[in-house]
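Just one protein chain is left out here, and the rest sit where they should.
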Amino acid sequence: MKASRSFASDNNAGVHPRIMEAIAEANDGHVIAYGDDPFTARAEAAFGEHFGDDASVFFVFGGTGANVLGLQAMTAPHQAVVCAATAHINVDECGAPEKLTGCKLIDLTTPDGKLRPGPLEPCLSRAGDQHHVQPRVVSISQPTELGTVYTLEETRALSAFAHSNGLLLHMDGARLSNAAAHLGASLRELTVEAGVDVLSFGGTKNGMMYGEAVVIFDPRLSQDFKFIRKQGTHLPSKMRFISAQFAALLAGDLWLANASHANRMARLLAAELQCVPHVNLTQPVQSNAVFARLPPRHVSTIQQRYFFYVWNDQTSEVRLMTSFDTTEEDIHNLVGIIEQTITQSSDPE
Amino acid sequence: MKASRSFASDNNAGVHPRIMEAIAEANDGHVIAYGDDPFTARAEAAFGEHFGDDASVFFVFGGTGANVLGLQAMTAPHQAVVCAATAHINVDECGAPEKLTGCKLIDLTTPDGKLRPGPLEPCLSRAGDQHHVQPRVVSISQPTELGTVYTLEETRALSAFAHSNGLLLHMDGARLSNAAAHLGASLRELTVEAGVDVLSFGGTKNGMMYGEAVVIFDPRLSQDFKFIRKQGTHLPSKMRFISAQFAALLAGDLWLANASHANRMARLLAAELQCVPHVNLTQPVQSNAVFARLPPRHVSTIQQRYFFYVWNDQTSEVRLMTSFDTTEEDIHNLVGIIEQTITQSSDPE
Amino acid sequence: MKASRSFASDNNAGVHPRIMEAIAEANDGHVIAYGDDPFTARAEAAFGEHFGDDASVFFVFGGTGANVLGLQAMTAPHQAVVCAATAHINVDECGAPEKLTGCKLIDLTTPDGKLRPGPLEPCLSRAGDQHHVQPRVVSISQPTELGTVYTLEETRALSAFAHSNGLLLHMDGARLSNAAAHLGASLRELTVEAGVDVLSFGGTKNGMMYGEAVVIFDPRLSQDFKFIRKQGTHLPSKMRFISAQFAALLAGDLWLANASHANRMARLLAAELQCVPHVNLTQPVQSNAVFARLPPRHVSTIQQRYFFYVWNDQTSEVRLMTSFDTTEEDIHNLVGIIEQTITQSSDPE
Partner (left out) sequence: MKASRSFASDNNAGVHPRIMEAIAEANDGHVIAYGDDPFTARAEAAFGEHFGDDASVFFVFGGTGANVLGLQAMTAPHQAVVCAATAHINVDECGAPEKLTGCKLIDLTTPDGKLRPGPLEPCLSRAGDQHHVQPRVVSISQPTELGTVYTLEETRALSAFAHSNGLLLHMDGARLSNAAAHLGASLRELTVEAGVDVLSFGGTKNGMMYGEAVVIFDPRLSQDFKFIRKQGTHLPSKMRFISAQFAALLAGDLWLANASHANRMARLLAAELQCVPHVNLTQPVQSNAVFARLPPRHVSTIQQRYFFYVWNDQTSEVRLMTSFDTTEEDIHNLVGIIEQTITQSSDPE
């Protein structure tokens, strides 16, 4: 029996077949552990092509590890990381950034999950005052946790602000490929050319089994990173199996094809949802997430048929995520169930 | 071209074919992320059969994470972990235990990597004195990093000592299956029945791709562990792919077959090496490691043909590890090269 | 020449003469270090009389240490401390709470520096969810950093809310004596009888030279505190000199007399300021702090005569603190200068 596809998260999906093949091919005899192997060399070369030869890339097991260790490379404990209140590092990592970097997170409330230079300015007002944490990093998620995408101009404005104030720019790119697909821009344009200093580049949500990458553009920050990774418990012994996945994802256009597909499914879902009475989209659809308000009394009924998460209980706002393997049929089924549930009710609200 | 098998480490090996199949089978549609899926339920049931229903099991990405998070569950930062000087947590984890638990490690020098109650006693002399860290955990590796195996009696003596002094017993079982194969004892006898409180159970070195388990036998220690794991950056999103591996490893006898084979290969290697002039075994062979002294001047020549690590430069002692996929032919080839290199030399020493 | 008294902070004041005498008397020969001395026994007895015999008291060097170590005793790193956005632990301790406890601080914006149960409730919405930090402590400042004082009912409502939700109540009482003076309540009524679990009790701002106390009302939290204090670098070797100060402060009514005087001076200052044109009080005066808006263009002129801190640059709100040694003359002088500066200006705004 085929398990049904949910809209709960892109990490509910499995692994793309071409990634599975790459894993199988890598399972051939012995290679040196911890990254000194040809698969890792190939994956690093693929990153070099996308991000430039000055980028250093370090593979780690998972996304929280990538974010936290990247931030640790950028900070001392008396410094602070400024982020959106909705940032994954702020709400979804169980305090890992604070515990592992020692830093305070300064979280700013935003309507759309995006930071902008203006609201960052007050954070700098106590620069040099020993009583207060010193902002050192601006951390943005691209796309944001609300599915919105920073334009290249917006990212550049943030990096210019950061650098002119002695700060660094960190990007949580767990779904960076989706942002690239949306903008039609290269990974390099989105990151190093827009002034990003350290990037978490996501593989798992784009069709990999596990594995994320910390990409460091400033050589001074990468110098000790192999120790930070190992002490941070994120040096995989059978590294080749992460490397082979990344090589398969990035060597051709799989990264982009997967992300483009998921984005297209999200736009289709949004288009169809807009036609359902009593359903309101709450964020522009720029990646593979659709945020919508459903009538509160129907949410749990719908969830029983297709699992997804309620984003905000107060406002009955839900998050629907598409994946590399979402089908048009999935969309029609979901929207059909939503429509049916709402309209067949005597009191649709 | 088939890559050759090395004797550098069991983590230079790839993935056992049955594990690969289990991964492929798990790649079927969507399941909920982070462990609320049927594969994880099945794997947990398999652990329950081996370790008893009171055991709580938590899957994590890797072995350093398993050790450090298990220790964190057992300690407060002013406490100390007593271990052998050769312990993986002491020398091979780049200080992760200290950074992530805040505790001091008290390391004791041993001839064979094994702790014993007698030498532990002086560590307790400052109990209650606020100036000194308070030993809280005795951590042993089973098998040790020197390939030796604690007998059931030895483990029980340590747990009795620990518990009667208000301490807990932690076991780094990255290769626990090899110890079980050597002793002909069940995993339960080796652990909970011998008084172990928290166990790191290794999968990667016994034929898995990635994934280790923290097994907690005392419910008071497991209570908050899901938060410790998440904050510790070791909650895998696509958990099913670790779970499916563990289910395949533990549901039948694969765990034991793999370990028994590796142990047998180690014994064969030891037996053949003993016949080579100028080679001396330095530890009893009780798992899948062989420690031997080679003539210093020949080490690098031999390494060029078959890669392995020098354990101790001073004494020219090398470590040769066998794996689930080591063949008798590999052994003969290696020993042949060693013998040839030494004996063809005009000055074999 | 006598240095002039400022209104910058009560820690700009010196040491009360009776405290100086107590220090001098304690300087008599040798006593055992680290607290096993008769002065400490006497001070502990004085705390027992004020806070009850179940209270454990631990002296530390300073206030940030008292707060951070008290919080450490109450938390595990995956838990969170909820506090007002204005809390000293949130803004004035350079991130010490995050680094030293590993916890996230969840800061709530308030008009008057006071937490209340209603706004705390949303913080609990993710209880049990491993992705999110788990609130464990509600931390309040009494008086608040805005000079306001929680009534006994308000404190009891917070402790009831905390305890019924499995949380603990921490009180930063750096100026607790001022709150007691304002309410006419005993220290016991303000703390343990109102449900406080751990208290930082301030000495330095009420006429001592240095030294604060962590008072722990729940024996389970105090059990390991001597180790937490020592590892937290706050075990004074010549402890008697802190103890003697606390004994002098608390044995009679010096603590109350000092605080009452400072409060009275603050009320006098407020009363006089209210008569100055273009000056507006912004918080009720309930302790030894007066918050007022001054005309922006005159602030720096006035500061040159009497130093004080601007609390909020945007709103031109300043903080004026009185001390145990503030005189009526100081008040008249300050208000005179303010009045003169504003009214002699051709454009007072």
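Going in written order, the chains are labelled A, B and C, and every chain counts its residues from 1.
Please note the rule applied: contacts are C-beta pairs under 8 Å (C-beta built on N, C-alpha and C of every residue); 3 or more make two chains touch, one makes a residue touch a chain.
Every value quoted in this text rests on a predicted model; they were computed, and no experiment measured them.
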### Summary
Only one of A:30, A:50 or A:78 touches the unshown chain, namely A:78
### Query
Hey, which of B:105, B:162 or B:338 is the one touching the hidden chain?
B:105
#### Entry: Touching the absent chain when the full complex is considered, from A:54, A:224, A:313 or A:328
A:224
#### Entry: Contact set of chain A toward the excluded chain (per top definition)
34, 76-78, 130-131, 133-134, 224, 226-231, 235
### Query
What residues on chain B make contact with the chain left out of this view?
77-80, 91-95, 98-99, 102-105, 125, 130-133, 313
### Query
If you put the missing chain back, which residues of chain C would it touch?
2-6, 8-9, 11-15, 20, 23-24, 26-33, 61-65, 68, 93-96, 99-100, 204-205, 209-210, 227, 230-238, 241, 307, 323
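Here is the rule we go by: only the chains that are shown with their structure count from here on.
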### Summary
The distance between the C-alpha centres of chain B and chain C, rounded to whole Å, is 51
### Length of the line joining the C-alpha centres of chain A and chain B, rounded to whole Å
34
### Query
Among the residues of chain A, which ones contact at least 2 other chains?
93-95, 99
